[in-house]
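Below you'll find the structure, written out as structure tokens, and then a few comments.
Omission of a single protein chain aside, the complex is shown with its protein chains in their original locations.
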Amino acid sequence: MYNFKNDYSEGAHPNILHKLIETNLVQQLGYGEDEYAVQAKDILKQKLNRPEAQIYFLSGGTQTNLIAISSLLRVHEAVISAQTGHISANETGAIEATGHKVITMETKDGKLSPADLQKALQDYSLKPHVVKPRMVYISNATEIGSIYTKAELEQLSAYCSTHDLLLFLDGARLGHALMAENNDLTLSDIARLTDLFYIGATKNGALLGEALVFNKPALANDFDYVLKQKGAMLAKGRVLAIQFLELFKDDLYFSLAKHANSMAMKIAGAIKEKGYTFLTEPKTNQIFPILPKTLIAGLSERYLFYVWKEMDENQSAIRLITSWATDEHKVNEFIHDLIQFG
Amino acid sequence: MYNFKNDYSEGAHPNILHKLIETNLVQQLGYGEDEYAVQAKDILKQKLNRPEAQIYFLSGGTQTNLIAISSLLRVHEAVISAQTGHISANETGAIEATGHKVITMETKDGKLSPADLQKALQDYSLKPHVVKPRMVYISNATEIGSIYTKAELEQLSAYCSTHDLLLFLDGARLGHALMAENNDLTLSDIARLTDLFYIGATKNGALLGEALVFNKPALANDFDYVLKQKGAMLAKGRVLAIQFLELFKDDLYFSLAKHANSMAMKIAGAIKEKGYTFLTEPKTNQIFPILPKTLIAGLSERYLFYVWKEMDENQSAIRLITSWATDEHKVNEFIHDLIQFG
Amino acid sequence: MYNFKNDYSEGAHPNILHKLIETNLVQQLGYGEDEYAVQAKDILKQKLNRPEAQIYFLSGGTQTNLIAISSLLRVHEAVISAQTGHISANETGAIEATGHKVITMETKDGKLSPADLQKALQDYSLKPHVVKPRMVYISNATEIGSIYTKAELEQLSAYCSTHDLLLFLDGARLGHALMAENNDLTLSDIARLTDLFYIGATKNGALLGEALVFNKPALANDFDYVLKQKGAMLAKGRVLAIQFLELFKDDLYFSLAKHANSMAMKIAGAIKEKGYTFLTEPKTNQIFPILPKTLIAGLSERYLFYVWKEMDENQSAIRLITSWATDEHKVNEFIHDLIQFG
Partner (left out) sequence: MYNFKNDYSEGAHPNILHKLIETNLVQQLGYGEDEYAVQAKDILKQKLNRPEAQIYFLSGGTQTNLIAISSLLRVHEAVISAQTGHISANETGAIEATGHKVITMETKDGKLSPADLQKALQDYSLKPHVVKPRMVYISNATEIGSIYTKAELEQLSAYCSTHDLLLFLDGARLGHALMAENNDLTLSDIARLTDLFYIGATKNGALLGEALVFNKPALANDFDYVLKQKGAMLAKGRVLAIQFLELFKDDLYFSLAKHANSMAMKIAGAIKEKGYTFLTEPKTNQIFPILPKTLIAGLSERYLFYVWKEMDENQSAIRLITSWATDEHKVNEFIHDLIQFG
């Protein structure tokens, strides 16, 4: 059974493992004070074109979201998210567990617009009987595979600036977003247009690791305390730093994401050719084709994937995810099987 | 400069790195459902002689402490700790941040006794104007290098049982405790005498990882939710599982701890021979010799270590920590320099 | 300007004030141990037909909700509420501030049904990536004036029992619900069909006070600690106890609610006669007539009330609330003005 369920079924890109071995016995300071962290942050700041950025390495997405958000909000402040947003749908109430309401907005494509924010501010205007919206959480790519255009992000950023809202971008799949075919955003655009964001590596070739970037250094004030308090500061910080050092020193991060996307696009193309449609337009490494249940049954004998949503009596949408490690032979086999069974 | 500051200055035992490489492209389920986790847990349960134990792998000690404690306490319940306990002294209020008071007791050796617990229950008896003590937190080895005897742990365990207190043992350096010269406890004693405990690997040869063991399965009820909520569930759970698989499949864990202890004992022996004393009797891989400040100044030009406590005008106690990776040549050099400068 | 904005514009029923004066210099124990508390609880338990019930007096509704809920949920557990529920719509994230997600369901009448609960359990079934629904929060009367029938509450209660859900009823306006014309529930039904509920007095003639009732005593275990911790235990508990003693010793509570309802029904009748409709069918002391904006403008020169919702270009729904203290002369004037302006 080949696994298209997620983009974390394999270990890490070999470069990372080799670097771990190569540096293994070099003594380093603990708690993120190692020299690999210094190097990795320098490279990232250059790519972000933002020398003043403050960068921290964390272990996973839920951890990063809950620490970043709870570090910046006062007790009565809330964060606005799309209903499909990871903090709303998939994190076991991690944000609420830190004391903050997640205000959720229905969207059709997983993206928030200024109109959504305006509605949220309107819905939560009966001060002091409601929470105060203070942060906006978006994901790029979103949890359903869509991406923001530069124009969209600029509008959102402008709206946040003029309404005293912090803009936080979850980049668990940022590589895939930036490598998508019609994407017009760069890493430095992201840094310019958000207050803070993170660059996800767990889902793009690392053993573990997300790089949280505070574009405005004042927002990172005392952040190391919060990291430690929430159990996110690894004694051997080198383990995280080395992931980013290897992924960014030669832009490996981007080529890995590109591979993942191209594998997804190859499958999507074959599906389109067979005349099937999609729940949302395929853009990145997550695609949601709508297929006959008989075909799904056939494919599920050879491949692992999620059945996402029943569409009607005969069809369902499934979710297929490719990754940096997806084997093109398996993709070809999948397409072959799709044509056979379909 | 050779580093005796801590036991996490190097990476991991090579076996772990090799296993990561060997298994790298084997597809696995995420979130701790991988087959290495199954194998590692099976091995651990056997060594614990406790087939019903529930085991979870986490990334670090603070994380494990805060999640274990907050998972088991109701809002008004508190945990009792020695004042030197890690949750009291070194975790940035991690336990309080989950809403619970840490009741601290002064001890002379970092260990809690039934008399300490009795005093705590007495001090917190004015229901409902004070918190309700519900859990006891101990460390073995303690934060100042001492260890519990079997008799001591049995007495503590009995007291907890008869006073409705949960007993939680922090085993960040459990290997070092169990490999100490006069230790009479086994891993299965620990499992029998505590309600829950963890086996620390970060400080004994792993890249990262602590194995939290619920000896009574009912205490682990719904624990996976809490892990996820607090950001501790790694997508690639395999990374943690492989650390424990390699450390325990051939008792590597114990031989690494033994090496660390023997390096510390070698240094301690030389120090004693020179006529110096110790803040606490050397038992494990952390030792606290009291040395002339001039000698400390000399040594600190070639070695990294903490100056722990000023004793008087001329002397201070320092802390030296050895590890699985400590190079015996460097230990010999240190002893040589000690004799030269001392 | 006469105030129809809420049911807490005046002080308290005179009997309460007289009792405060009469007992003023009698020395009593503090923190809820006074003899008036004993008396008031005895009377309530009799009326509930539930001698084993555990009863506590708190100051307000938000306080009662947040303490009751946070006392009973583990960290990963959540409460299900109608979207219009007070804990969702009007309490500044009070529940989330204690660490728990509020799962909100859209309803058309402010009431939850077993079908709503089933959907919530379905939506939150992806353990452990989502919170675990553990409690159901309902209000009677609801925030939009509707009431539960006995059959509805029995079905909800049965569903909760078979799905390990605690049923909590917010009775901020319980008197008005029980005195509504077609109501078929009694106080003792409420006690039999819920796990816990509260009897609101602030909105029915008290200076302040809500009586939280745990129908199953085990749920009240250690509740006094939680009360104290959250700042809800008044030093002079007598102040709260006396409210309930006076309101319940001769069923004043029910006659006050009846007056409030009848004033609302009188207005509603006049509105219906004029041919206007309502957002929700008038049942209790909150009514939501849909009126021409010109009429609203006229009325708002003489009366205070909320404009609830714009219906179209020409009409809005307004909210009118009557209370134990509503003056029938003012009601008659309002009706007269309505006929004049309408």
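Lettered A, B and C in written order, each chain numbered from 1.
As a convention for this text, a contact is a pair of C-beta atoms (placed from the backbone, for glycine too) under 8 Å apart; a residue touches a chain by one contact, two chains touch by 3 or more.
None of these values were measured; they are calculated from a predicted model.
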Interface with the undisplayed chain - residues on subunit A: 70-71, 74-76, 98-99, 127-129, 131-132, 222, 224-229, 233
Sites on subunit B contacted by the missing partner chain, in the whole complex: 75-76, 78, 89-93, 96-102, 126, 128-131
Subunit C, residues in touch with the chain not shown (by the definition above): 2-3, 6, 8-12, 14, 17, 20-21, 23-30, 59-67, 91-94, 97, 202-203, 207-208, 225, 228-236, 238-239, 325
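Quick note on the criterion: only the chains that are shown with their structure count from here on.
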Most distant chain from subunit C, judged by the mean position of its C-alpha atoms: B
Subunit B against subunit A, contact positions shared by both copies (same if over half, else different): same
For subunit B paired with subunit C, centre-to-centre distance based on mean C-alpha positions, whole Å: 51
Centre-of-Cα separation between subunit C and subunit A, whole angstrom: 43
Centre-to-centre distance between subunit B and subunit A (centres being mean Cα positions), rounded to whole Å: 34
Per-residue overlap in subunit A, given as positions that touch at least 2 other chains: 91-93, 97
